[in-house]
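First the structure, in the form of C-alpha cells, and then the observations on it.
Complex shown without one protein chain; remaining protein chains in place.
The letters A, B and C name the chains in turn, as written, and every chain counts its residues from 1.
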C-alpha cells in the first residue's frame, strides 16, 4: 500500500470551546482539509482528470478519544478504506504530532456526483486506479 | 414516548461552501445546538441536577441526504436512541422546515464525565429517568 | 426612521472558545446573519428586485465590550449608517436579550457588485430608496 504523508493541522483558539478543548465540530473541519489534500496528493485534480465528476460527502463520522488543545499541532493520516461502485470511503487517524498519541479517528463516505446532471456517477476508472494504491490492507 | 419540540435553525451564508450548499461540517454545529437545547428542554441543567457530571461527546456521525441552502430554515428533531451504563445516544433528524423533506440524519454518543476526577461516570439516576421518557420505541 | 425588528441569535457552545466566552470570530457570523435578515426584512430579494446586483462585503469591524456565553440569546439591531454612490454601511448593536446590556457593536461596508461583469456598480435606485428608510439620524 502506498501512503501519502500525514498532514499537519495547527489548532486555532477559535476551534476550541468553553470546555477548554477542541470542539467536536472542529474535527470535521480538520478531516475535510485532509480529504482535500488527499485528492491533491494522489493527483486527482484538474478538468482533464475529473471531467464533470465532483465529490459529495454522503456520510461522516468521528470518534473522539483524547482531548486536544489550542496551539497543538495534529497530524492526520488518510487511507482508502473501501472502494464501491459509485462511492468510496476514506479513513482518517488524527494524532498528537508531538507524542504520536491517537486523539480521534474518523471516516467519510464520498459519492461521485455530476452536478450538471444532478445525479450520482460510477467511480471513474482513472480515479479507481488511483484510490486502489492507497487501499488499506484487510 | 415524550417528545421535545423540534428546534429551528436558520442557515447562515457562512455555513455554506463554494459547492453552493450547506457545508457538511455545519450539520455538526446544528446538531450540537439541538443537543444543548435538548438538555435544557428535559430540564437537566444547573448544579443541583448535574452535580459534577458533565458530558463529553464520544462519537458523532451524520448522513447527508439532500442539499440545503443559505436562508433556509431547518427543523431538528432529537430523540434518545439508547441508554447505556455510562453513556447514551441521541438521534437527530434534520428536515426542511417548509417542505418537511428529510435533509440529514445524525447521532451522537455522549459519555458522562467528571472533569474534576477526569474520569467517566455512570449515568446518574435522575438523568436516566429523564432520558427514558424520550427513548425511541424499538 | 423605520426600524426592522431585532433578530435573536442563540449562542452555540462551539461558538465559544477556551477563554470560556464567545469567540471574537463568532460575532462576525452573527452580524452576517443580521445582514442577510436585514435584506429579507426590507424586501430586497429575488431576481426582479436585484437584477445582476449582488453584495460584496468590503470591510467589517467589531468592538467587543462585554463577554457573552454559551446558551445566551443575543439580540441584534441593524441600521443603515451611510449610503454612498456604490456602497453603503450597516451598523449592528448586539445586546444581551435578557438584560438589554450592550455586548458588542459592529459595522459592515457593503459594495454593490456585478459578478458577471466582475465590477462594482452604483447602488440601484430601488435599493437606495429602501435603505433610506432605515438610515440612522445624524
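Quick notes on this structure:
Here, contacts are C-beta pairs under 8 Å (C-beta built on N, C-alpha and C of every residue); 3 or more make two chains touch, one makes a residue touch a chain.
The shown structure was predicted, so the numbers you read here are calculated from the model rather than taken from an experiment.
Partners of the chain left out, restricted to shown chains and counted across the full complex, are A, B, C. Remark: the omitted chain is touched by one listed residue; of C:6, C:32 or C:89 this is C:32. Screening C:59, C:73 or C:119 for touch with the missing chain picks out C:59. Residues touching the missing chain, restricted to chain A, are 10, 12-14, 29, 32-33, 36-37, 40, 70-71 (touch as defined at the top).
Even with one chain removed from view, chain C keeps its contact list with that chain: residues 19, 23-25, 28-29, 32, 54, 56-64. Not every partner is drawn; the one left out touches chain B at residues 13-14, 16-21, 23-26, 69-70.
Heads up, the rule we're going with is that only the chains that are shown with their structure count from here on.
At the chain A-chain C interface, residue numbers used by both copies make up over half of all numbers present, so the two copies contact each other through mostly the same positions.
Rotation angle, chain A onto chain B, C-alpha superposition: 180 degrees, expressed as a multiple of 5. When every chain is represented by the mean of its C-alpha atoms, the one lying closest to the mean of all protein C-alpha atoms is B.
Between chain A and chain B the centroid-to-centroid distance comes to 24 Å (mean Cα coordinates, whole Å).
Residues of chain A in contact with at least two other chains: 19, 23-25.
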